[in-house]
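Please find one structure pasted underneath; my questions will follow.
Here the complex is missing a single protein chain, while all its other protein chains stay put.
On to chain A.
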């Protein structure tokens, strides 16, 4: 009987998760252009990757993106969560904060692409009012990655804040009462009590958001398309280009496998370093 219930999900799981995972691993050791059968070529793809400056550039750009995106987003999310926690339990405020997350990446990217336009974008108009010269947010290679990162901070900070907010609500009120009796200031309470007790939640939030952040693609694909001069050619976009414009499936698979390994290591290190499972509330 159980078999009938599990059958459809298992078919989907085997065909679209397990099988492609194994096949992807195999393809990474082949030369494959989609036109003829994959040809085994050992470690050639990996050797090529080590000497491919575009690959290293893509990794570097992606890391730069992740650092800016996650750094900014986490700080803002904790700030927003604290503000909501101390000020209001209003569902309306929480809903507004969440709204950008429900709109497609592509939509968000295009709206900001328009707002940040160097000539007629409203953001540059605002900057003009305070005496700042127009900035080519997407056209200047120094600005492009911070711009893309900032756009996605806008989309994700509310969602992340709600996750942190849920974590804040799990902290029992007696610890705050005790802190107040001891005459602790708000600032001290935040650093000495709230943040340490929030650690398990923060670690999980960091792991999940960072894995997502490494997979930045949509925003780049509809705005800069990797430019200006490779400044935003993130790893996902580079793999996509290799596979679907050059039909270099073997090499693309090898890079995807390396990305997989990087994500696994990053997650494990985070969990280890930040001792996710231990809570100070034992």
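Observations
Just so we're on the same page, a residue touches a chain if its C-beta (ideal position, glycine included) is under 8 Å from a C-beta of that chain, and two chains touch if they have at least 3 such contacts; residues count from 1.
The rule is short, and it goes like this: contacts and distances are computed from a predicted model.
The chain not displayed here is annotated in its UniProt record as "Carbohydrate ABC transporter membrane protein 2 (CUT1 family)", chosen from "Protein phosphatase CheZ", "Carbohydrate ABC transporter membrane protein 2 (CUT1 family)", "Succinate dehydrogenase" or "Cytochrome c oxidase subunit 1". For the chain missing from the display, the contacting residue among A:44, A:63, A:83 or A:179 is A:83, taking the whole complex into account. If you put the hidden chain back, the residue from A:110, A:135, A:179 or A:274 that touches it is A:110.
The chain not displayed touches chain A at residues 1-3, 5-6, 8-13, 15-21, 23-24, 27, 34, 79-80, 83-84, 86-88, 91-100, 102-108, 110-115, 117, 119-122, 125, 154, 158-159, 162-163, 165-167, 169, 186, 201, 204-205, 208, 211, 214-215, 217-218, 221-222, 236, 239-240, 243-244, 249, 252-253, 256-257, 259-260, 263-264, 267.
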